[in-house]
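Only a single protein chain was left out; the remaining protein chains are all shown in position.
Up next, chain A:
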Amino acid sequence: MMLDFLRYGTAVGLILLNAMVLATRATEEGIFTNHLLVQLHEGEHEKAHQLAKEHGYHSARKLPFGEGLFHFYPLETPQKRSKRSLRNRQRLEKDHRVKNVMVQEGFGRQKRGYRSISEIDIKMTDPLFSKQWYLINTGQADGTPGLDLNVAEAWELGYTGKGITIGIMDDGIDYLHPDLASNYNAEASYDFSSNDPYPYPRYTDDWFNSHGTRCAGEVSAAANNDICGVGVAYNSKVAGIRMLDQPFMTDIIEASSISHMPQVIDIYSASWGPTDDGKTVDGPRELTLQAMADGVNKGRGGKGSIYVWASGDGGSYDDCNCDGYASSMWTISINSAINDGRTALYDESCSSTLASTFSNGRKRNPEAGVATTDLYGNCTLRHSGTSAAAPEAAGVFALALEANPDLTWRDMQHLSVLTSKRNQLHDEVHQWRRNGVGLEFNHLFGYGVLDAGGMVKMAKEWKTVPERFHCVAGSLQEVHKIQSGENLLLTISTDSCQGKDNFVRYLEHVQAVVTVNGSRRGDLIVNMTSPMGTKSILLSRRPRDDDAKVGFDKWPFMTTHTWGEDPRGTWVLEVGFQGGKPQRGVLKEWTLMLHGTQSAPYIDQIVRDYQSKLAMSKKEELEEELDEAVERSLKSLLSKN
């Protein structure tokens, strides 16, 4: 057993080394960037920054490797960039404080497994295809080339969603639409708003009920038919579940929708949830909860229904951990990035977000929106919001399911963690960080943007992850006072149920079930740090929430950031207030729930790309298993003697 590990470990190490040597090969011709290397007569950082500002640059960074050397960063104004930047540079060169200015030449650093856009050879006759930057981003609408779902690679491998049905839980689908009709699954569709099998949208003068049709097109619009654009999984079937268009929502409608034909519908896409007003804390009720649990336990022949959830449009004023649907372990909650890698202004952040796809936001250019089908046979370029992001993810998952129909709901989450890419996503507020096992994550984007090509390749050879266990790691029930200015710190030390049947060694989801209230709920903040040092922001400030009574009652805050970590050790919960006025509060409960596997989930997986997250995680697991095996045998040796 031990020998086996050893041999395996060395082999992996050798191959890794090889791969690294190969990968250092740089490529490509020079392009001139707007980044400048500037040498000044004086080396003061403050002055350099001032100078940069004066000349139309964003900032200056002092370079440690030379006297008076600074890196001048350009302002992010993509339009008319070249002319203005030339002028700026010429002015800068003449400035008396400046000794020398050098334009930085850009050179290619090819990422492995990454292909340039010109290599993609996909021809579609659909008129809007070239506007679908989220499928293939060539820089349309001032976007960042290459920042897309990488569907081209999946398509070229032959995966287009054949045999997979995606249910769109929304306001109906225009299933007569010529771009959708052939991919419409009538048998799996239903209208819960008017209780019949035909979820055709209700007409209003403002065409308000176009949302489901738009979402359906993103997933399943037919290809090469000269109509509108192309769906992410253009040979998949789409089912309409009309459930958002009645005088009020009921628990029965929600529960019925998410459990509609779970043996036929593979993936459910949802763009609804608690009101994004920044002051609501709400989640699924009894029937819906039961239906969700049933879905993951029994749907798709026991492999589990895939629930894709939009993380919400509440922007920085809201936190999707207050949305019990998005923060559920059974849903894959998806956030969005815009076509240049920034966050959309409506993006809601939370630690339960697993990955991201694309939508519009903050850009004036109408073509920066999401191109898809629209009501009554029309097309649109301007589908928007985080709810445009969820169907894209549903489409990518359909491609993965076609590549490997045996994937369970948990496999899909593992694949999302392992194949999502940081790409060129940037977040002004939250840094990208690595968790205890080296997986890179961001509070807003989760593990990054979905990569369809990477996902189908890994899905194809994926071996279903080991059984999942649930461990209550500890529960504090004493009453603790909290007040502004001093954060309450609590700790739970846990062995993660080691020695019991439900020992959790490799984490998937972690929940902190918290009962807390305060004089202003919106000013409460909650952070949790894992034994391996990963800090999750479980709740950030919600300035609009002035609740002073209800607080959070056994609310399960969920984090995906500690994925893969060893949960044994000390967990720290930090609770406090943020905001102008002094607040007081009481914490009554913190229960730590760990969910994950006993055996290493990646150890048996086949590694093709030795720089992938999978390769890294597998190596990590091999090392840890080896360590533990050595420790065990030492112990047994000692006890024998």
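Annotations for the structure displayed:
FYI, a contact is a pair of C-beta atoms (placed from the backbone, for glycine too) under 8 Å apart; a residue touches a chain by one contact, two chains touch by 3 or more; residues count from 1.
Keep in mind that, in the parts below, contacts and distances are computed from a predicted model.
The chain absent from the displayed complex carries the UniProt protein name "Neuroendocrine protein 7B2", chosen from "cysteine desulfurase", "Probable glucan 1,3-alpha-glucosidase", "Neuroendocrine protein 7B2" or "Cytosolic iron-sulfur assembly component 2B". The missing chain, though absent from the display, is touched by one residue of A:33, A:100, A:182 or A:636; that residue is A:182.
Here one chain is not drawn; of A:256, A:404 or A:484, the residue touching it is A:256. From the set A:93, A:226 or A:282, the residue in touch with the chain omitted from the display is A:282, counting the whole complex.
Listed residues A:271, A:339, A:420 or A:583: the one in touch with the omitted chain is A:271.
Note on the undisplayed chain: of the listed residues A:75, A:472 or A:572, the one touching it is A:472. Taking the whole complex into account, chain A touches the unshown chain at residues 170-172, 174-177, 181-182, 184, 186, 189, 191-198, 200-211, 244-254, 256, 270-278, 280, 282-287, 289-290, 292-293, 296-297, 310, 312-315, 317, 324, 328-330, 344-346, 361-364, 366, 369, 374-380, 382, 384-387, 467-472, 477, 497, 500-502, 511, 544, 550, 553-556, 593, 595.
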